[in-house]
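For this view, one protein chain was removed and the others were kept in their places.
So, chain A:
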Amino acid sequence: MDPSEKDSFENQWRKALMDASEAPPPSVWENIEAHLEKDNKRGLLPLWLNSQRIWLAAASVAALLFVGAGIWYSAKNDVSGTNNQVAVSKSGNAGNAENSAADSKTAEADEKGEVGANDITKDEVKSANKVDNASVSSSGAIENKPSIAGKSRKVSRGNSYASKEKHAEHISSDAQSFIAKNSTENPVEAAARIPEANVLSANSSSVNESKQNISAELMSSLPYNDLDVHLQKRYVFFRPEIKAEELVKLSANKEYWAGISLMPASFNPDLKVKSAPTNFSYQALSNKKSVSGTSEAGASYALQTQAGMKLSKHWSLEMGVSYLKGNSNYQGGGYLLSANNSTSANVLENALVGIAPNAYPALTDKSQSFNSGAIYVDVSKKSSNNYQYLQLPVQAGFTIYPEKKLSYSLLGGMMANFFLTNDLESASGDIITTTANDEIYRTVNWAATTGLRFNYRLSSKWKASLTGSYQKAVSSGFRSNQSLDVHPYLYGVAWGVRYSF
């Protein structure tokens, strides 16, 4: 094919059609929107179930409850969103509602007019004032004339101005289709108003016949029904570059969210007896064995709340408040048995008395009984050793694929662990409770935290998340480090939902 020919044929067609634009009918968008709505409602549950299948291995009943609540709220949110959209897309109806409100105002004012007309027999001036009040509220440009007929006319005209003004407002703010709708509805309302005006005129006719004629003449100048209807067909050509400049900024860079989660965890206080407690140091075996005990992680959990802020596309900052119930066991170290009164003490309780005798009067008494000779029993017995902390984490997050349905966040930060209580099982089976007031444990113990979070978008506002996290104390939990040391660490998998604002 001759290149110049190609140029004159294909290029001309391309030029003519490449950027051609033809406005699609409104029904297309309505159908698309209806489809999107349907997808939104139908898609939510199965998608979540799919994702759950992936994570089923780590699922817990409590997490399901949280997610269930999330879906419930999400569905609720979607419904309200739909309502809003309906309100927006059907603003024509809202306009009609306002019109009817304007009509009811007209009716009220008309009533006043009628009252005024009746009152004229008693007190002309009074009624004139009443009608004035009605008219001034709707139209400022009303002159004060002594004739009731004139006033009643003005009332109706004033009100029609008012309703026209309302229409004008809608026209400026609403879509063009709405203009068309309104303009077809106006004649009906205008027609409805004319009889009302006639009633007023009729009422006032007994007062002044000639004024009534003028009023009727003016009313008859509004025969909208007789006006010709002109239809105009429009072809709209878009220039996307220009349109694009008018786009509003959809969302600010900063996005906030709040979340709640439950974290089953493995908590290990890593409690160590560094040197043999006083009563254990008398014998070589107990002196040696008392430091050999180890901590074992127990099934623990944390209830977490988070508030976060998106700083940029990928980076975010979050903080929160969590309650951690950390359960563990301490195994080994043996215990002492008093030769005199058969009281016993394990290595931990004896060590606790050693670092703070005043905090445990009962234990102090007990330890006295070992001074005059005791038997060391080298038995590897487990004692429960449980902690409660209030945690305040501050973490930075880097999110990969933030726009996808499934995104991943790497988290890292610090956490202030506020010590609440420690429950230690004694050799005799009693629970020795240590609180923050006993000043044995540090009030705040700092820990480093890191984690990986999977975020699954349930809807535009709600996300479900699964977070694997690791926390490790950076300082000892005890105020005095002489004989005891505690450096808790934790592995956990948190299930949660979060809501974006």
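Details
FYI, a contact is a pair of C-beta atoms (placed from the backbone, for glycine too) under 8 Å apart; a residue touches a chain by one contact, two chains touch by 3 or more; residues count from 1.
Here, contacts and distances are computed from a predicted model.
Entry comment: the absent subunit's protein name, as recorded by UniProt, is "RNA polymerase sigma factor", drawn from "Cytochrome bc1 complex cytochrome b subunit", "RNA polymerase sigma factor", "ABC transporter permease" or "Copper-binding protein MbnP-like domain-containing protein". For the chain missing from the display, the contacting residue among A:28, A:69 or A:379 is A:28, taking the whole complex into account. Across A:274, A:382, A:404 or A:479, the single residue that touches the chain missing here is A:404.
Where chain A meets the chain that is not shown, the touching residues are 4-5, 8-10, 12-25, 27-29, 31-33, 35-36, 39-40, 81, 85, 235-238, 240, 243-245, 247, 249-251, 403-405, 459-460.
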